[in-house]
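Here the complex is missing a single protein chain, while all its other protein chains stay put.
Labels A, B and C are assigned to the chains in the order they are written; within every chain, residues are numbered from 1.
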Amino acid sequence: MNRYSIFSLLRNAVNYHQDWQRAWRSPDPKREYDVVIVGGGGHGLATAYYLAKECGVTNVAVIEKGWIGGGNTGRNTTIVRSNYLYDESAGIYEHALKLWEGLSQELNYNVMFSPRGLLHLAHSVHDMQEIGRRGSAIRLNGIDSEFLSPAQVKEMVPFINLDCRYPVMGALLQRRGGTARHDAVAWGYARAADDLGVDIIQNCEVTGFRIEDNVVTGVDTSRGMIGAKKVGCVVAGHCSVLASMAGFRLPVESVPLQALVSEPIKPVLDCVVMSGSVHAYISQSDKGELVIGAGSDLYNSYSQRGSFDVIEETVGPVVELYPIFSRMKMLRQWGGIVDVTVDRSPILGTTPVKNLFFNCGWGTGGFKATPGSGHVFAHSIARGEMHPVAEPFSINRFNTGALIDEGAAAAVAH
Amino acid sequence: MLLIECPWCGQRDQTEFHPHGEAHIARPEDPDALDEAAWGDYVFFRKNPKGLHYERWVHSHGCRRWFNVMRDTVTDHIHASYKPGDPKPELPITADGGDTTGTPKT
Amino acid sequence: MYASIDDIPLTSACHARETLEGRNSLREMGRKGKLNLRGNPGDAAFSAAVQKAFGMELPLRANTYNEFQSRRLFWLGPDEWLLHCDMDDIDALTETLSAELGNVHHAVTDVSDYYTVIRLRGPDAVTLLRKGCPLDLHHTAFPTGNIAQTRLGHASVLLHYHDDGETWDIQVRWSFAEYVWDYLLSGMRAR
Partner (left out) sequence: MSQPYRLDTGGRINRAKPLRFWYDNQGYDGFEGDTLASALLANGVFLVGRSFKYHRPRGVYSAGAEEPNALVQLETGAATEPNRRATEVELYGELNAASQNCWPSVKYDLGVVNSWFSRLLPAGFYYKTFMWPASLWTTYEKFIRRAAGLGRSPMEPDPDHYDKTHAHCDVLVVGGGPAGLQAALSAGRTGARVILADDKPEFGGALLSGRDVIGDAPATEWVEATVAELQGMREVTLLPRTTVTGYYDYNFLVANERVSEHLGPRGRGEAPKERLWKIRAKQVVLATGAIERPLVFADNDRPGIMLAGALRSYVNRYAVLPGRRIVVLTNNDSAYLAALDAKDAGAAVEIVDTRTAPAGELVDRARSAGIPVHENSAITGVNYRGGRVRGVEVMQLDSDGRGVRGVGDKLNCDLVAVSGGWTPTVHLFSQAKGKLRYLDDEHCFVPGERAINNRGFEVGACRASWSLETCLREGAEAGAAAALVTGFDRAEPAPSPAAPEPAQGPLRPLWILPTVHPVGRGPRKHFHELHNDSTVGDIELAAREGFVSVEHLKRYTTTGMGTDQGKTSNINALSVMADLQGAAIPAVGTTTFRPPYTPLTFGSIVGHDRRELFLQKRKTAMHPWHEKHGAVFEDVGDWKRPYYFPRAGETMHDAVQRECLAARTGVGMIDASTLGKIDIRGRDALKLLNMVYTNAWDSLKPGRCRYGLMLNEHGMVFDDGVTTCLGENHYHMTTTTGGAARVMNWLEEWLQTEWPHWEVYCTSVTEQWAVTTITGPRARDLLASLADQPLDDDAFPFMSMQEFPVAGIPARVFRISFTGDTAFEINVKARYGLALWEALAEAGKAFDLCPYGTETMHVLRAEKGFIIAGQDTDGTVTPMDLGMDWIVSKKKGDFIGRRSFARTDTAREGRKQLVGLLTEDPAFVLPEGSHVVEPLREKPPMNMLGHVTSSYLSPNAGRSIAMALIRDGFKRKGQTLDVSLMDGSSQRVTVTDPVFLRGEK
């Protein structure tokens, strides 16, 4: 692998960049792998990377039906934070955040993780109670969290309309939260995994599982059967489709979640601002566009679209909170299919089929978990039992009732 | 933006409605007879199909009636709307291959 | 303390406002009796009782109403109707109906104060309504005499297009009346 650095960039510039190698190979699938990861999103690629890097399992393939990073990894609003309410959530998201903090160096790929600070606005007494509780829980989990007064919010975002419908009463700040460059995450993991021998196989759709005596032995794909000792499914919005191929169901609904960007402008907004009550999520990317998360439609869909009224209901709050953006223009809107669980927490774990593992249900907020999720999932697959951080997220909780109900408690998703 | 046929009021804009998830999930007659897994399945687990989906909608800004819709989750095409209690329709909806949503065949 | 409580109007925030903006007018229609009726139209006893009590048949088609003297009976759902009548008739009508119905399954509920009616008149009525209403209100799709339950902005409304071709009654929960009123006013300004 070419190492990336300013020196390699200089060296290659001389030669008009003719000598750069492929970031990852494009191999034909082998007949069998120790582990097949289905789904070449950030989570799948990270899983493969950590399998190879930390678990010594290098005979690994990542099977992607389209192009890597083309699922939700490539279409999310890139918000990274770890300020979740429950200990279990804080555990996995903070695990991820710690990995984010050194990820560019680890992967030798600049994923532009940018801890520019993340605000959650509170607009009602109820919101204040919610951030009060969450802020306190986060701090006690050893994670940074601060309360801000409206005046302090105004200092960070001078043009915010504090006195909007549902006035801003306060905010919760996680300074270590921020954004990262979504595509680079997929590419960086792919490149690093490939370098460790992982085969990344694109344009290859898994169409079924080979299961013998309730043990998975391989996957059928659009490019033929591929044998596998273990299979990890990390297909986000498509998890129910894969589960049904393996003969079980999931407590998941796949719904469209939309986002939009404005035209690029010079820096005006230097932190991420989220609000549940005046429903808007906004940040400004390094390229200059305002990146705005919309709500999800409530109906199931695999169309990667959504309804226009969701866009109206997203831009409305943006203009309410930031009246200066009224003359800004929407450049592009798009949708992804998110796999939403009832408790808004992910599912990681074993399944009714032996050696078949699922990692899904990240819904509207799994980008931030990418490194952590891949890390603990890799360890779980390699060991055949769940990593302690992943343990609480077993699918069994929907039977026992041990939900990790981030949705009920916080109603903040991203 | 869907155009949904309320079985009573007729075709209306999607924004008059609210979706309520998968249809045809009957509440178990005797919940106690179900083991934890079966009960969990009823409460939380869904088909979530890629393709034909039978789902509930309510005409919330109209007649406030719940009804069922048969929709393809890939194309978002609605094949049929029908009243609760009516049998699940199957494809094709009509003999000539069209459907009941008023979408002309071409 | 009050000479007669009948003097007290329905208190929605826009009562007593009457706005004329150019050619169009808005007015909240003070006292009007409203009864919500539920029952099974397939049950002959129910239909007959309604006929007898209200003096008209149940409208059975969606988006229609029947009328008798000053009363109008609107279709709201396959088992739900709304009667507009004189406020003073409310108690009598309720009693008559209940007596007629006896044991027949039904519900009749006074909702006179639940809803209010805003009357919009003028040549631009359709233009104003469609700013917030996704229904096709063109005269070919929504002829005079039509009614529909639909949406105006965030509010659920019952629209009634009068036979005169220029009057629209917008029935709305009165806590949304001010919103609907301002919505229409704001539309008037956006020419």
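The definition used in the following text is that a residue touches a chain if its C-beta (ideal position, glycine included) is under 8 Å from a C-beta of that chain, and two chains touch if they have at least 3 such contacts.
Computed from a predicted model, the values in this text were never measured in an experiment.
In the whole complex the chain that is left out makes contact with A, B, C.
Screening A:E205, A:D220 or A:E320 for touch with the missing chain picks out A:E320. Note on the undisplayed chain: of the listed residues A:P115, A:G177, A:G218 or A:G365, the one touching it is A:P115.
Summarising the interface, subunit A meets the missing chain with residues 4-6, 8-10, 13, 16-18, 20-26, 66-67, 69-70, 74, 87, 102, 104-105, 108-116, 123-126, 128-137, 139-143, 145-147, 159, 161, 164-166, 181, 183-184, 187-188, 202, 262-268, 284, 286-288, 303, 305, 307-308, 311-312, 315-320, 323-334, 342, 397, 399-403, 405, 407-409. Mapped onto subunit C, the interface with the missing chain covers residues 1-2, 5, 8-11, 13, 36, 38, 79, 105-107, 109-115, 127, 130-136, 138, 140-141, 153-155, 173-176, 178-179, 182-183, 186-187, 189-191. Even with one chain removed from view, subunit B keeps its contact list with that chain: residues 1-3, 13, 20, 23, 26-27, 30-32, 34, 36, 39-40, 42-44, 56, 58, 60, 64-66, 75-77, 84-85, 103-104, 106.
Rule of thumb we're sticking to: only the chains that are shown with their structure count from here on.
Interface comparison, A-B against B-C: more C-beta pairs in contact at A-B. Our note on geometry: subunit A versus subunit C, Cα centroid distance of 49 Å, whole angstroms. Not a single residue position of subunit A touches two or more of the other chains.
Within subunit C, not a single residue touches two or more of the remaining chains.
By the touch criterion stated above, subunit B contacts subunit A in their complex at residues 1-2, 14-15, 18-19, 21-22, 36-37, 39-41, 43-50, 53, 55, 71, 73-76.
Considering their complex, residues 6, 8-10, 12-13, 15-16, 60-65 of subunit B touch subunit C.
Here subunit C touches subunit B in the complex through residues 62-63, 76-78, 80, 134-135, 148-151, 156, going by the rule given at the top.
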